[in-house]
Each structure stands twice: as structure tokens, then as C-alpha cells.
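Take a look at the structure set out below.
A single protein chain has been omitted; all remaining protein chains appear in their positions.
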Amino acid sequence: MTGRKVTRDDLRQAAEKYKNWGKWGPDDEIGTLNYTSAEDVVAAARLVKKGKVISLALNFDNNGPQGGKTNYPALGRINPLHTMLRTGTDAYSGVLDKRGIRAADDMVVIPLQCGTQWDGLGHVFYENSMWNGYDCREVSSFGAQKCGIEKTKSKMVGRGVFLDVARALGKDCLDDGYGITCADLELTAKKQKVEFKRGDYIIVRTGQMERCLKAGNWDGYPGGDAPGFAFETLEFVAKTELAALASDTWGCEVRPNNTEGGINQPWHWITIPIMGMTMGEIFYLKDLAEDCAGDGTYEFMFVAPAIPITGAVGSPTNPLAIK
Amino acid sequence: MTGRKVTRDDLRQAAEKYKNWGKWGPDDEIGTLNYTSAEDVVAAARLVKKGKVISLALNFDNNGPQGGKTNYPALGRINPLHTMLRTGTDAYSGVLDKRGIRAADDMVVIPLQCGTQWDGLGHVFYENSMWNGYDCREVSSFGAQKCGIEKTKSKMVGRGVFLDVARALGKDCLDDGYGITCADLELTAKKQKVEFKRGDYIIVRTGQMERCLKAGNWDGYPGGDAPGFAFETLEFVAKTELAALASDTWGCEVRPNNTEGGINQPWHWITIPIMGMTMGEIFYLKDLAEDCAGDGTYEFMFVAPAIPITGAVGSPTNPLAIK
Amino acid sequence: MTGRKVTRDDLRQAAEKYKNWGKWGPDDEIGTLNYTSAEDVVAAARLVKKGKVISLALNFDNNGPQGGKTNYPALGRINPLHTMLRTGTDAYSGVLDKRGIRAADDMVVIPLQCGTQWDGLGHVFYENSMWNGYDCREVSSFGAQKCGIEKTKSKMVGRGVFLDVARALGKDCLDDGYGITCADLELTAKKQKVEFKRGDYIIVRTGQMERCLKAGNWDGYPGGDAPGFAFETLEFVAKTELAALASDTWGCEVRPNNTEGGINQPWHWITIPIMGMTMGEIFYLKDLAEDCAGDGTYEFMFVAPAIPITGAVGSPTNPLAIK
Partner (left out) sequence: MTGRKVTRDDLRQAAEKYKNWGKWGPDDEIGTLNYTSAEDVVAAARLVKKGKVISLALNFDNNGPQGGKTNYPALGRINPLHTMLRTGTDAYSGVLDKRGIRAADDMVVIPLQCGTQWDGLGHVFYENSMWNGYDCREVSSFGAQKCGIEKTKSKMVGRGVFLDVARALGKDCLDDGYGITCADLELTAKKQKVEFKRGDYIIVRTGQMERCLKAGNWDGYPGGDAPGFAFETLEFVAKTELAALASDTWGCEVRPNNTEGGINQPWHWITIPIMGMTMGEIFYLKDLAEDCAGDGTYEFMFVAPAIPITGAVGSPTNPLAIK
């Protein structure tokens, strides 16, 4: 499909071809997370061999990606605003002592899509539908009545497979606008000598985040041009029967989107509401990339629990690769 | 020490006896989390045998414990306020279509100590000091310059040991004001046929949260009377060389605190700033308790990553027991 | 209409009878606030005779009405959460000095309907319409594209008329469920020797808030039973050609609402979207009541600017009666 613009008709065909609605029953709210079986969890744990834990999270603070310039309206996505409710300076000043304990507390105002995060199945709609055919109106101002992120609270554990596509293609960072193909993913896996299994958590590195971190600014990162999944990788998602897919970019899929008729993020239109695929974005992959390049092992135990905020359509997460 | 009130002199003696400052070098910011070695992580993974993942988190919503009546000033600890930035009703109404994608977003205003949570090492001070001897003024309105929760981002993985003290003592719920002793903990372990190892994550059930959930209200839970660790269990913490300790109550330690001179939460005064012990609170243990009673296995792989909010003194978490 | 339940048909008839759409042109976004002329403002200023300024605002804090028990879901209306960004304790601790100034800053998380407030014209819809016939979808997650409270930024100045209905009816507080009638309002005005003029800001006291303040708790206040305007007072609103109407209750109109078919707040259905009337709620009237009873003067200059939050459907306000 590369080279040709994605049309509304392509979307319709893809929706028909890749629709997983009903696959896990009419009441399912977690989609492809179901692919990971208990046996897969046991097998994933067996991958822990050197006892190394690698966090795939950016720190959540005012240096986060939402500070970057963008033409894509942020619609309320700010960097997290962390504020204190009590402090050590209060303690030092003696004003806490009437309470008999010197303690600090804090809070955060945090858009759930502002940093390293899971996009839940309530995050994107196809026409008037969300995952499994639920009415999109289930996600109102009162939150997601269906497919809230809290439904995943015992998931996000399984085998992690890391695909360092940038490295496999001999680049520090894929070019903005470069659409990763199925062939790229297969090639990367082959070079890394790793095979896919049903229920995997597949994590793909483009290098874009590291380019921003090196440059010391996030301009263009949130909603700007980026390397990412081409529309055709829907086939990869379907064929591998993966549990979830994550990347180091703002939105996983290639931007600009190469579409017609004002369609934005066509891959999202299909992956989330049609296939029921939970998606990880803004994953920090530098440390993992270095470790995998070092030991040649691209599979590991992956544990990345969402914070079960009732009715949320996403969640910040601190994903761990445990090798 | 049971039966006798804890005095400021007891605190001074305990501070001297249990002080771990410098144990992991002058720059350490994570304390007893250091006890878990790479080998311990590997061994913990070996405990995954049936592939079952059990979440120990309460959902984060307006039904959370901060709604309970209490005489203990909440100081800004509210239940999380989850609000939407875009919705499926916007989608249905057609107002999103100019953007070319129908998507929902959301945010949360969340005190970091409001639900299932880690208390970081910046949370409590002993006089003017925090863990490892850092000046308490390192925790100002700008957050924790030392011992921020983000320093733990690759920790919170290890062997979990569950101590169902309520069950071992033949109770649905320990009585409010009941101080759990070292003997209670040893007895529970013995009954459960589990032994402690250095670097364990030990999780203790009092049954109090389930009592609240059954009653359908949280009155008294936040800051009220509760079963919990007696002051003497500092010895247990020291001896077991545990990585972290968690419980199903608001504040882990017994309340009322049985102290003199207006001392509040004396166990906290020592565990966090003196011993460097990260503490888990408001853990939901019902499902874990049932599973462990069912299969007789009280050890498992424990993964409970904090969200690395820079400078935070705590973090919500979705702790997973993986069996 | 007292005694008979308000039906959907009554609403339809009222909507037809009282509809002000188009009265101030097709682009109007402020409705009856237009009634106050420049001359009225000049005349209002002439009412300032003793130089006394009386605030009609409750303080905004954790003691506010949202703490009261209620069966009416709060839907995110919490008491304001005021937190500090820098403090005097930081100053005392010396941590601010590197900045060369010792200063405190703060922020608030505040639902705009949580305390003394204006309900803007985007607050209530009649079927799919808002004031002046605008489509209700103009109020999306992106705020009110029409009738945002910021459109009133140079309004809310005029003659204030205070109607102490409770006092006129010989009560400390009208009974919950008591529907104030047109006759009550006329009688009160007559007793107080005050006449209405077009463009007035009319403020009505039921005494309910003072009952809560005296009792020391707000149980039942937010969304519970209350004295307030009967449905028939739509006629009063229309006839007086008032600019805005305010009261000391949570929702101005009588509760329970005395309706059929699940209609809630029928008076709101008409006043806001059909008549274009901005409404003041949770006004603190004790001091004003005492002053007016003391000097026998129930008219004054009224200045109650909204905070012009773009796209907001309401605003906290500190209304001033200047006598």
C-alpha cells in the first residue's frame, strides 16, 4: 500500500478484513490482550536470566514531550503538573509538628496521554463504534463505561519482543515520514534471530525519541512528522496475533499519514476499535536497545501494568523489560 | 514494647539502632530496595508456575478510600478526579471530524497518596533529615530533589511473600487498634510454610480493607483506627532485610499509635527516613488471599512499578502478583 | 401551577411562551444581560450612598457545599482544591534564595459550579438547543464555542434588588420543597418598598444556606431538597425583564421539582436556554440581609464580574453589593 494514499474505501476494506469483534465474546473489553495465555506468562517468566530490570518509561515531568512545538492542537495534553501538598520545608519550618509527624505529600495533574502510556480501547472510534462494536457514546464525560483501562488491570504481562528497526536498517533514527513495512519488521526479527509467538508484546524502536533527547527539545514530536507503522502493518498485527504493540514515537504510526479526504491516523482507526489492540506510545527504548545489542537477546519478560483509573481511555505506565 | 507507650526516647533509640544511612553509599536514594539482587529477580521469576496475574490495586475513582469520614485532616488527599478531554459523545456529535479522527482523551487530578500506592523515601522525615541523612529541605515545593520516586523506576521487582495475618490468627479482619507483632508475622509465615529471604517484598493482610468494601463505605479508613504493625516490628523489618513492605490499610502501622507526647505514626518515623524502607499502602489483597489459600502457595513474582513522576514522594501503582 | 406536576407539555408551552431567541439579534450570546442599559448602570451607581461594600461570596475552600451528603451525583463537582506552588516555608528554609526573591505562588483546581457562581448560557440545553437557538453541540469537550462566560466580561453591573423572601414570610428559612411563587416575590417587594425595573439584578434569599452554616454541615444542600423558585416564576422573570436572578441555594429552583416523566430542574430548562437568563447560585446573603434589614434599603449597586474563562459554562464570582 506504500506509495498510494489511504482512502476511506481502504479503511472500509481494512475494517472488514481485520475486524475482531466478537472473537472473545460479546462482552469482551480488552481485545488482543486476550491472546496471551497463562502458559505464555509462565514461558515469559522463563526468559528472566540475568535479573536485569529495564524501565521503558520517560520520567513524568515538565521536560516531557508535550513541551514540543507542534501544529497539531494539543487539546489539553500538557506535561504533568506535579505539585506538593506538604513538604520538607514545611517540616523544617516546624509547621507540621502539631500533627506529630513530618511528612510530605503530593499530587499530579496528568493528561493520561501525555507521556509513556497505554492507549486503551476506548481511545479511538470507528465511525460510531468502539472496540467489539460498543457504541462510542459509552465514552462520555463520565468516562468509558466500556473498555475502561481498569479492565486491563491483570494484563500487560507476557513475553516482550523488541524490534530495533532503526538499527536493523542501519540508522540512528528512521526518517520522519518513513513508513515501517511488514518486510521491515520481518527483516528486523530475522536479523535479531527472534520469532514471534501469539500473545507477544512487541516493542518497536524508530530512534525518534532519542533524536529528540539528544537535541534537547521535543519540537515536532507531539503530533508532528515521524517515522512509524505504515498502514499495511495491520497485516503484521493480525498475523502475529500480538497482545499489544508499542513504540518510541508519539503515535506509533507514520506521519504524515499518506491519506486522502482528511483522514488522520488511519492505522489507529483500525488497530484500536476494529482489532481491539491496546497500543503503547512514547516508550523510552534507549536503555533496552543498548542492552539487547549487547547481549543479542531481544526477548524478555514484559510487565507494564496500567494504573486502573476507572473509565479511563489510557494510562501512564512504567513498562519493565525483565531480562 | 507492646503495652508500653512509645516515647520520644524510644524513637531516638530506634533511630540509632536501625539506621541504615550510608549502607549503600552516601549517594543512595532508594534504601532497602537495594537488598534485591539480580539473582533474586531471576529466582522470583522462577516462582511463576501457573501463569496467573493478580492485581493488588483498588481501582482509582470516586469510590476510593478518601471519601471515608475521618477526624484526620486529609490535607488535600481527595479521591482521583478523572475528567475527559475528548469523548465518544463528541465523536457521535460530529465535532471531532474536522480533525480526521474520532478519539477520546482524558486526564486525572490525583493525589499520589490517595489509593494503592508506594510511599517513597521523600515521604517522611526524622527531625530535619530524610533517608540517608539528606536534608529534609531537599523536598520543597519544587518536589523531592533527593529520593524522588523516579529513582525507583527499575526496582519494585522481586519475590513477593504474602502474609495473611488475619487468616493465620483466625479472623476475617484484625481488630482496629490491634498491633501486629513480630511473633504474629513469624507465626503466619510458619503456618503458611514460607520463609523469608533478603530482598523480599512482603505483603501483609489485616482484612481491614475487605471489611470496608463489604460494608460499602470507607468511614474511618483514612487516618482512623486500624490494625497494623506494632512499633516492635521494626525488628522484623531489620532482620528480614526486606526490600519493601505493604499492607491493605491506609497507613500500615497500628492506629491509634500508642505513643506519648503527641507522636504520630512512630513506625513511619523510623522505617522510611532511618531504615530507607519504601512502603506500600492501600493494597487490595482479597483476590491474592483467596488464591493463596486455594493453592497453598504464598510466594510469587512481584512486580509493582511506580510511575516515575520526577520529584514525587509517592506514586500510585498497580502491583501485580504473578504466580 | 402550584400543586400540579409540571409535564413535558408544560415545558413545551413555556418554551413557546417565554422564548427570547432572536430578541437581541441572531448573534447574541448573553441574553437578558442585554436588558441593563448604560443609563441603568449610571442610575445604579447613584444608589451608592454609604460606601459600604458587601460581598455575597462564600469563601472557596474545603468547607464548601460540595462536602455535603447528597443522593444527587456530583459528577465531578468537588470543593476547590487549593494547593501551593511555592511557600513561605520554602522561603524560611532558604530554598528560594537562589532565585533572588522570596515569594509564594498557588493554584486551584476548581469546578466552576462548586461555589458562589454564575451559570452561563452554555450551562443548560433545551432538547438540542442552547440559548438563541444555537446547537447544543457548540458545547463540546473543547468548551462552549457559543455563549461562553467570557462573553459577559463587561456585564454583571447594574442595580441590585434584594428580596428577602424568608424574612417577608416571617421565617428564618423557607421549608425545603417550598416553591416560591410570583405572589411571594411581589409581596416581598411590597413589604420592602422596592420596585422592579428592567435590567435589574434580583437576588432572592431563602435562608437555606444560613441554616446549613448554622448547623455546621452541608448535608442535603448540593442537589437535595430545597426551597426555591416555583415553575410559575418564569412569568416573574419575563415580566420584570430582569438581567439576572440569583439565590442562596444550590440551584435556585424548588426541589423536589414537582414534575412528571423524569423531568429534572424544569425551571432551568426554560430560564437558561429559552429566556437567555444568566443565573446566580450559592450566593451568601446573610450580611446583605442584615444590612438591608438595618437600613431598610433593598436596592444597591451590584457588581459581580465573572472570571472570563474562555468557553466556560459558568464562573465563580465574588458578587458585591455596594450601598
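Read from first to last, the chains carry the letters A, B and C; within each, the first residue is number 1.
As a convention for this text, a contact is a pair of C-beta atoms (placed from the backbone, for glycine too) under 8 Å apart; a residue touches a chain by one contact, two chains touch by 3 or more.
All values derive from a computational prediction rather than experimental measurement.
Shown chains touched by the hidden one, complex as a whole: A, B, C.
When the omitted chain is restored, the residue from C:14, C:30 or C:157 that touches it is C:157. The missing chain, though absent from the display, is touched by one residue of B:109, B:144 or B:263; that residue is B:109. One of C:14, C:203, C:277 or C:301 touches the chain omitted from the figure, and that residue is C:301.
In the complete complex, the hidden chain is touched by one of C:75, C:215 or C:293, namely C:75.
In the full complex, subunit C contacts the hidden chain through residues 37-42, 44-55, 57-61, 63, 73, 75-77, 80, 82-89, 91-92, 98-113, 122-128, 130, 135-141, 143-144, 150, 153-155, 157, 259, 262-265, 268-269, 301, 303-314, 316-320, 322.
Although one chain is not displayed, its contacts with subunit B can still be listed: residues 75, 83-85, 87-90, 92-93, 95, 107, 109, 141-142. Residues of subunit A in touch with the missing chain: 76, 78, 81, 83-87, 90, 93-95, 109, 137, 140-142.
Keep in mind that, in the parts below, only the chains that are shown with their structure count from here on.
For the pair subunit A and subunit C, the CA-based superposition corresponds to a rotation of 180 degrees in steps of 5. Mostly identical positions are employed by subunit B and subunit C in their mutual contact, as over half of the interface residue numbers are shared between these two copies.
The mean-CA centres of subunit B and subunit C are about 44 angstrom from one another, to the nearest whole unit. Counting partners per residue, subunit A has 75, 83-85, 87-89, 92, 107, 109, 141 as the residues that reach two or more other chains.
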